[in-house]
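Here is the structure we will look at, set down as structure tokens.
One protein chain omitted, others in place.
Lettered A, B and C in written order, each chain numbered from 1.
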Amino acid sequence: MRAFASDNYAGVHPEIMNAIVKANEGDMVSYGDDPVCARAENLLKKHFGEEAQVFFIGTGTAANTLILKHLTRSWNSVICSADSHINVDECGSPESVAGIKLIPAKTDQAKITPDGISELTGCKGFVHHSQPAVVSITQGTELGTLYTVDEIKNICHTAHNEGLLVHMDGARLANAAAALNVSLRELTTDAGVDVLSFGGTKNGCMCAEAAVFLKPGLGSNFEYVRKQGMQLLSKMRFVGAQFEKLLDEDELWLKNALQANRMAALLAEKAGKLNGVEITCPVEANGVFAIIPEKCVAPLQEKFPFYIWNEATGEVRWMTSFKTTEEDIESFVSNLAELLKK
Amino acid sequence: MRAFASDNYAGVHPEIMNAIVKANEGDMVSYGDDPVCARAENLLKKHFGEEAQVFFIGTGTAANTLILKHLTRSWNSVICSADSHINVDECGSPESVAGIKLIPAKTDQAKITPDGISELTGCKGFVHHSQPAVVSITQGTELGTLYTVDEIKNICHTAHNEGLLVHMDGARLANAAAALNVSLRELTTDAGVDVLSFGGTKNGCMCAEAAVFLKPGLGSNFEYVRKQGMQLLSKMRFVGAQFEKLLDEDELWLKNALQANRMAALLAEKAGKLNGVEITCPVEANGVFAIIPEKCVAPLQEKFPFYIWNEATGEVRWMTSFKTTEEDIESFVSNLAELLKK
Amino acid sequence: MRAFASDNYAGVHPEIMNAIVKANEGDMVSYGDDPVCARAENLLKKHFGEEAQVFFIGTGTAANTLILKHLTRSWNSVICSADSHINVDECGSPESVAGIKLIPAKTDQAKITPDGISELTGCKGFVHHSQPAVVSITQGTELGTLYTVDEIKNICHTAHNEGLLVHMDGARLANAAAALNVSLRELTTDAGVDVLSFGGTKNGCMCAEAAVFLKPGLGSNFEYVRKQGMQLLSKMRFVGAQFEKLLDEDELWLKNALQANRMAALLAEKAGKLNGVEITCPVEANGVFAIIPEKCVAPLQEKFPFYIWNEATGEVRWMTSFKTTEEDIESFVSNLAELLKK
Partner (left out) sequence: MRAFASDNYAGVHPEIMNAIVKANEGDMVSYGDDPVCARAENLLKKHFGEEAQVFFIGTGTAANTLILKHLTRSWNSVICSADSHINVDECGSPESVAGIKLIPAKTDQAKITPDGISELTGCKGFVHHSQPAVVSITQGTELGTLYTVDEIKNICHTAHNEGLLVHMDGARLANAAAALNVSLRELTTDAGVDVLSFGGTKNGCMCAEAAVFLKPGLGSNFEYVRKQGMQLLSKMRFVGAQFEKLLDEDELWLKNALQANRMAALLAEKAGKLNGVEITCPVEANGVFAIIPEKCVAPLQEKFPFYIWNEATGEVRWMTSFKTTEEDIESFVSNLAELLKK
């Protein structure tokens, strides 16, 4: 079975697994004060800048929710896309755990625009309205599209002018950097992003996320937010080990991302040629959105699990991962072709 | 280096690590709907009863906080020990994440008594006071002591009579069961406990905790609490794999716990004989509390990390784990003996 | 000066003030357990049904937020209009105080439709999404429009079929009932509404709101939510006194509402005839929305305070109250006419 449901159906990349096994030698200080985590932090600083403050975390939802909690006071709101993971797919975690009001901005293919931000800041100083404090963008987006470096710079420029910070949900940042052929830093620190949820899990790790504060001082006291946010793993060295392998000179993060991206492009190319298949979003990273005849959906899902994205339109989502192979794509597409003929 | 700081300084038991590696085969449904988790759940039901509802979770703090959140409404309080992990060592997670008021009961060696509960329930129906809804006990306690089966039954009896549920923080439940020579079930389900935080991490796992609801229906909708509580790991199969190995017919949970307990007993016996060492709490599981001369503390910590428990009295805490050996104890005690002579 | 900014610029109706003064005789039990509150509660039950559970409260924001907190668990969301007071004008109170996720439904003139509800309930049982539990409607709406009795019945029917409760923000319920020429009960209990925020303040009181649970049992334990929600006034008798006068056989609530409504209709009629004035919403209660030339806004506001509703379109809002007179309207309209000529 090869799943196209989510990049997290794939397990762990073998080299990451080896790193985990290797980190098991001897006793080590718990709660992240160990040498493995120290080395991993240094690698993150190498990628994102020496001033980055790094906090390892167990889930992407936690990285997002706890960062936003840290950046806001109770009267603040966070501007986001209506399609964003924080707004749709975290079961109300930002609201329930952090008391945050999310305010959807106008978007284009799930991407926030500078205008979309400016429209929402007129309420500043009006006591009856939540006061925007953060803009949260997802790179790559939940619709498989990407912000260019310039688009991110423009968003940061507008946000900072309005007194807002910029958070990036980077659950698939590796895929974005690989697709745009830029470094992780060019997409984040150098573009003006203030804080990043950096995801390793979808990129081949077992369970490795990080809150990365890119501006000096911004992460102060976040250690308490993480602890009370139930994310301070006692045997944190095993998270550190994953990031250490992912980000070392072998550039596994990049290889994994490139593979996933290539497979998505191949899938879109091949499936898109079939009669009855409509690719609905630009395929810029490792997600393919398409509309196929309803009769094909269930039989195809049986062999290759995937999600229906929009019940109303019949749109489906196919995700690829570091493990997806050309054979998987061939097999998927030929099965789909068969079903279309019936 | 052998640490006596915490049972989580030890890494992962090799057989657990093997189980993790083995779980990496093939694509699997994410978020815990996979066959590995299903098998692990069945093993938990075997140990705790068929009616148990099991939810895997990443940290012990999360298990405690989210369970208590689930069992309470905003106006409820939770009766606990002043020494309890939820009250002291979770950076205010129950209050901050779940809005819960904790009310300390009188205790004897960190153990709550039925009388301690009854004293706190007079406020029922008085609108100005938080309304107690849950009693939370820790087994084994934060001071290394154990509730007997009868003591747990009495607490449950009193609590239920008062309309309260009983939660057990079982971060070291394995150690307790091993020491008392009873099954996990005798200490929990059969004794009347309603909900359990079951900890695998301190027992040799990498990162494996579970919220286990022991009464039918009590866990309904907890899946949402876990998700928004940022604890629904996408690659949950690797948590399932740990529990599967821990709880299978090899009884690794028991072996690991027995080893840790034996080493604590040995340590207490040997160190307790030294002039200048006072063992301060009954050594019933895998923790030893002692007062030693101040001059010995820092030099001993350098070789064998451990915590000062009480700055005022100079009391220290020594924890043993599944990895602690007789040689470790010999070495620790002889070093201590040396330092005492100086 | 006569304000058209809000119905709360008007002070207190003289008869309400007399009732407050009269309630000051003698010592009385505090926190609402006094005979004045008891009489007021009985009057509310007379209007809304014997099974109503009534809780007096200090502000409308509190009535809304605390009711929604009471009706939801942490994983629930509330379906509302994007224009609703809870979504826009309470500085994030539902999110911050109660952790609630608000989900905007499609609306027509600020009115939710049954279809708008049904569209949002497909996520039931999907653990990644907040689970809708309540539909909140405002009667009369924030745009001055009204739900008919049948529209409310249809919403309740749809909501109940989906397992949702219906909350009504009735800050201006009196105006709605007066305009539709129906009883308070016909618009609420009889139409299927489950819980009501009933507002007296905009209707001529000083500070008098109530959470009214219309279905048996729904209000159980709300006394604790109110207390911890900081709304249990110690000298509650003075709130009770206001409701007692408002709702007694003199029907002050109705007289006040009719006067405000009549004045809004008169204003819309007269102002609407002026060249350059566009009435933008149906005028169904005591609010008039209009677009007037930008040059007229500031000079008119100086004499008759009112709010700009929409900076982008230049739309303004004029509210009338029980104190607004025909002379006020004449004066306002003739001033506007003057300004239009300039």
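Simple rule for what comes next: contacts are C-beta pairs under 8 Å (C-beta built on N, C-alpha and C of every residue); 3 or more make two chains touch, one makes a residue touch a chain.
Note that this is a predicted model, so its numbers are computed, not measured.
Annotation: of B:8, B:53 or B:77, B:77 touches the absent chain (contact as defined above). When you scan A:128, A:273, A:295 or A:341 for touch with the missing chain, the hit is A:128.
Chain B residues in contact with the hidden partner, per the touch definition given at the top, are 74-77, 88-92, 95-97, 99-101, 122, 127-130, 311. Counting the whole complex, the residues of chain C in touch with the unshown chain are 1-3, 5-6, 8-12, 14, 17, 20-21, 23-30, 58-62, 65-66, 90-93, 96-97, 201-202, 206-207, 224, 227-235, 237-238, 305, 323.
Across the interface with the omitted chain, chain A contributes residues 31, 69, 73-75, 127-128, 130-131, 221, 223-225, 227-228, 232.
Keep this in mind: only the chains that are shown with their structure count from here on.
Contact counts per chain pair peak at A-B. Here chain B and chain C face each other with the same set of residues for the most part; over half of the interface numbers are shared between them. Separation between the centroids of chain A and chain B, computed from CA atoms only, is 33 Å. Centre-to-centre separation of chain B and chain C, using mean CA positions: 50 Å. Across the assembly, chain B contributes 224, 227-228, 232 as residues in contact with two or more other chains.
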